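Reading through the structure tokens given below for one structure.
Removed: one protein chain of the complex. Kept in place: all other protein chains.
Think of it as A, B, C, D and E in the order they're written, each chain with its own count starting at 1.
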Amino acid sequence: MAQSTPGFVGADLENMVNEAALLAARDSRDHITNDDFQEAIERVIVGPARKSRKITPKEKKVITYHELGHALLGYLLPYADPVHKITIVPRGQAALGYTMQLPTEDRFLITEPEIKDKIVGMLGGRAAEEIVFNEITTGAGNDLKRATELVREMVAQLGMSEKIGPIAWGEEEGEIFLGREITRMKNFSQETAKEIDSEIKNFILSSYEKAKNLLSENRKRLDLLAIYLYNKENISGKEFKK
Amino acid sequence: MAQSTPGFVGADLENMVNEAALLAARDSRDHITNDDFQEAIERVIVGPARKSRKITPKEKKVITYHELGHALLGYLLPYADPVHKITIVPRGQAALGYTMQLPTEDRFLITEPEIKDKIVGMLGGRAAEEIVFNEITTGAGNDLKRATELVREMVAQLGMSEKIGPIAWGEEEGEIFLGREITRMKNFSQETAKEIDSEIKNFILSSYEKAKNLLSENRKRLDLLAIYLYNKENISGKEFKK
Amino acid sequence: MAQSTPGFVGADLENMVNEAALLAARDSRDHITNDDFQEAIERVIVGPARKSRKITPKEKKVITYHELGHALLGYLLPYADPVHKITIVPRGQAALGYTMQLPTEDRFLITEPEIKDKIVGMLGGRAAEEIVFNEITTGAGNDLKRATELVREMVAQLGMSEKIGPIAWGEEEGEIFLGREITRMKNFSQETAKEIDSEIKNFILSSYEKAKNLLSENRKRLDLLAIYLYNKENISGKEFKK
Amino acid sequence: MAQSTPGFVGADLENMVNEAALLAARDSRDHITNDDFQEAIERVIVGPARKSRKITPKEKKVITYHELGHALLGYLLPYADPVHKITIVPRGQAALGYTMQLPTEDRFLITEPEIKDKIVGMLGGRAAEEIVFNEITTGAGNDLKRATELVREMVAQLGMSEKIGPIAWGEEEGEIFLGREITRMKNFSQETAKEIDSEIKNFILSSYEKAKNLLSENRKRLDLLAIYLYNKENISGKEFKK
Amino acid sequence: MAQSTPGFVGADLENMVNEAALLAARDSRDHITNDDFQEAIERVIVGPARKSRKITPKEKKVITYHELGHALLGYLLPYADPVHKITIVPRGQAALGYTMQLPTEDRFLITEPEIKDKIVGMLGGRAAEEIVFNEITTGAGNDLKRATELVREMVAQLGMSEKIGPIAWGEEEGEIFLGREITRMKNFSQETAKEIDSEIKNFILSSYEKAKNLLSENRKRLDLLAIYLYNKENISGKEFKK
Partner (left out) sequence: MAQSTPGFVGADLENMVNEAALLAARDSRDHITNDDFQEAIERVIVGPARKSRKITPKEKKVITYHELGHALLGYLLPYADPVHKITIVPRGQAALGYTMQLPTEDRFLITEPEIKDKIVGMLGGRAAEEIVFNEITTGAGNDLKRATELVREMVAQLGMSEKIGPIAWGEEEGEIFLGREITRMKNFSQETAKEIDSEIKNFILSSYEKAKNLLSENRKRLDLLAIYLYNKENISGKEFKK
């Protein structure tokens, strides 16, 4: 039985410890504090904070609701990983905000309900934008890409679509020979490709419906949290639960 | 939440400052003027002015209306970026004229209505040519390419088509391995490709209709501006608004 | 008449003897014991044991039933290779547990019924998960990939599907020329690709049905074995048969 | 607004001047004559004259009418570039004859009617062959290739087909990375490809009809010019107009 | 008129003589015997005998009937090459047994009936397995691959299918340029690919039917030969005919 790759292990951990040590050294301290670690984790995942960016109030409002869309679903969905931190301080090259969700314990297997809740959560940012502002932004582009990829894996690799069945249609990868060539070629028919696409669409649409329904039913909570996050800019997992 | 790439930041800015410094140095001045900056911006975006090209009066007229098509829509469309400058002096290798539109403030997110207005604006040059001369030229080729690419991104990457849904069909990019190989392969079916194409066509056609309608309704303004731009060759954003 | 590649010969054997010698040397013994060989076999196939991983009780339970799904089918199916060992101690980079099945004697030919039972057995891990927990995990991903590949070979290379007939549609492999290039290209039509896919789906679905039925009929045995394996973590082939 | 690439500028010009200088040097003259320039232009475009080739009278007749097909349409079509020279003396590697058409002034924009007349003119050689000899030769192969390419650009890049609309379907070009790889991939569906093909066919067929009709209506002129060109082998633009 | 490549000429012959010389040298003989040549031929075609492999009695029986399936059809089919030797002693890397058929004289042309009988003979191994054991093995995989390739050549290259006609659809092979690249691309349509596949299937199915019918009608001979070959392990062409 093979294991799934958890989000934060091995090399990441090493990286993180080094970052924390660097942060301590920069302050001429000879011990690493918890704050160093917290900052180090974020740096490894999203990059250092960039306070100089000027975000418009409208953008800040969109980002606030977008992140809370992820976070609130992370709280409401039974199989989602608990919310560890929410921030709307821009970091690194591309992130305008993010919601960190960490499993309560190291995981080697992920179940179908867990993957499904993960997908609903990924679509929560965009769902919140649509519900609150009735328009969507480019900010959800990466969420859609990741959600589509995950659904494709569920459907075409992990046999988690009843219509497709327990088959790994996959894509045949060519050989890497002396680092020269990577040729990928679908080894299934257009008919199968069409069925896979149709299942992907169904999964995404129903997950997005679920995300919107859950957020609509919890609109009041969403608005209260939005005021809080807009002003504080960072919320820890503990604060969030309260 | 990820951010969109704004048109003019980072490396561009550096480039621009260097250009401005060079222009000052060439005049043996020890300070950079506002004019240096204005010229530097244009050089970075479109290249230095080439006054030696002989453009026929007919061509100059087409270029005038083409640029005003972009500019007037930039003024009329509620979500378009304000017009900063219009010029019909040929610059760089390929540009016969251009209309510079700059956002009023730095932007990190772009909303769906903003993208839609951007597309209508991109098609304004060709729409003006058709309305005024009842024939089109090769000059709109690049506009069409950029507009089609942007619509494809809206439809297939950003989930901004209701018919396609919040799915990022994208194109799977192969690995760059030691700089040898880039193999791209569509990872969706012909059926999906057909739906995407159909949505692209619908978006472009309705955007083009909108561009033509808006310009037709404002034909008088267009003609007045054309006489002015044809003679002055450069209009600043302020003049244009008046 | 060509022979099939058995799972463990030639180079593997040499590897295995070396590993066993190393294990003996590490203990400063001048002879290799049976235990050295047993450990060496597992190292060559799945890698060294990693005792440090913390697996949750829920995960351990899933892994237990998953491996027993493979093992019990290996016992119940008439043409399957006998079970040699079952373990739920994680090993190597990816394995959370495994079931070793070895043929009673070296094999050069594999018959159609043997391949069919092999496929049913491969799907036994996932079938057990579904029957016992009514949900599936990512742990079956690799089983599905291998089962699908084997069915594809049966159907498209070995002529073991009545509907496709004794034809090797294969995929034409390009030349490896000075280690530069591997280009594969299907040399059959979309129509044939569709028929092959349809046969693959039929084979997988009926094999999976068979796996689930056999395990359901033997649910009591499965539960008893599960308690035993969950506690002991390793079962030899002899213990298993009892 | 982007400009179209005219047929003879920049590097070509430099080349041409060098050729003219060389021709003068070869005659030990210290000044370049107009004849040097005329010859130089032809050398740059079609290569040096090869008088040694023996062309059969039948072939010479076909070449004569073929070139006059281009030239006469260049004269009859309102938007075609004026004829500068016609020759049936074989030149360079492949040309058996050619018709040089030059715009009256430098052009930066090409209009739709101009492109359409260009295409009709390109098909004039073959149209003349069919009308006069009622059979066609391999000599029109290159004309067809260039005409088809230009129509494809009109239809799929420049939005000059009403049925396709103002869309640039294009072909996505891969990256040239260290000179290794060029991978092109259509990024549109079979459905779109079919529509584009159908439009290309319609454009070519109606252009060819137009070419044949115009030449048939001017058959007498064609025959008179043929006698003249067959004997003189070279006609300048001035002679031609008379 | 081009010639077909016979199975055993030129370089092979040289190879074979060298092998024979080596065998003689190994026995310290100064002349090459007929037995040296016989052994040398087999070494060049299938590799040296490997007596150490332990084949199960069941496998040996399958191999016996498989090879006799080839051999008996080689005897019964009017245009097949005569059987030179049958062996079930494993040789080289992959062969578990083989039947050597040699033409009575060197051949430069192969006729359609000869190719058709060759295909029936290739399928004889699998046909014998099915008739005798009512199950098939992986041992026929290579036969199917070779038979399918030969039928594809007949149908798509040699014009030997009435439905396809005297057309060489082939596959366009790219250039090998400085040993870098081999790109193959079908230059025919899906419609043609479908027709070719359908003809391949028809040819294979009717050839397989013929192989099974001939062997069924000669079942007694097959069983007698099987007892003889199972015990002797090698039969020469002369013995076989008797």
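Assume contacts are C-beta pairs under 8 Å (C-beta built on N, C-alpha and C of every residue); 3 or more make two chains touch, one makes a residue touch a chain.
Since we're looking at a predicted model, the values are computed, not measured.
Asker: Quick one: which shown chains sit in contact with the chain that's not drawn?
Answerer: Within the full complex, the chain left out of view touches D, E.
Asker: One chain isn't shown here. Among E:107, E:146 or E:221, which residue touches it?
Answerer: For the chain that is not drawn, the touching residue is E:107.
Asker: Return the single residue from D:35, D:197 or D:217 that touches the missing chain.
Answerer: Of the candidates D:35, D:197 or D:217, D:197 is in touch with the missing chain.
Asker: For a quick check of understanding: of E:128, E:160, E:200 or E:222, which residue touches the chain that isn't displayed?
Answerer: Per the contact definition at the top, the residue touching the missing chain is E:160.
Asker: In the whole complex, what residues of subunit D lie against the chain that is missing from view?
Answerer: Interface with the chain not displayed, on the subunit D side: 53-56, 59, 62-63, 66-67, 90, 94-98, 123, 125-126, 133, 135-145, 147-148, 152, 171, 176, 179-186, 190, 193-194, 196-198, 200-201, 204-205, 208.
Asker: Even though one chain is hidden, which residues of subunit E still touch it in the full complex?
Answerer: 1-4, 105-113, 115, 157-160, 165-170, 172, 174-175, 177-178, 180-181, 183, 185, 187-192
By our rule, only the chains that are shown with their structure count from here on.
Asker: Apart from subunit B, how do the chains cluster through contacts, with nothing moved?
Answerer: A, C, E | D
Asker: Chain by chain, through touching neighbours only, how many steps does the shortest route from subunit D to subunit E take?
Answerer: 4
Asker: Report the chain whose CA-based centre is farthest from the CA-based centre of subunit D.
Answerer: Greatest centre separation from subunit D goes to chain C.
Asker: Using the average of all C-alpha atoms in each chain as its centre, how far is it in Å between subunit C and subunit D?
Answerer: Whole-Å distance between the two chain centres: 66.
Asker: Just the number, please: Cα centre separation of subunit C and subunit E in whole Å.
Answerer: Going by mean C-alpha positions, subunit C sits 33 Å from subunit E.
Asker: Going by the touch rule set out above, which residues of subunit A reach two or more other chains?
Answerer: 180-181, 183, 185, 190
Asker: Looking at which chains touch which, would you call it a line, ring, star, complete or other?
Answerer: Shape = line; chains linked end to end, path left open.
Asker: When you check every pair of chains, which ones turn out to touch?
Answerer: Result for touching pairs of chains: A-B, A-C, B-D, C-E.
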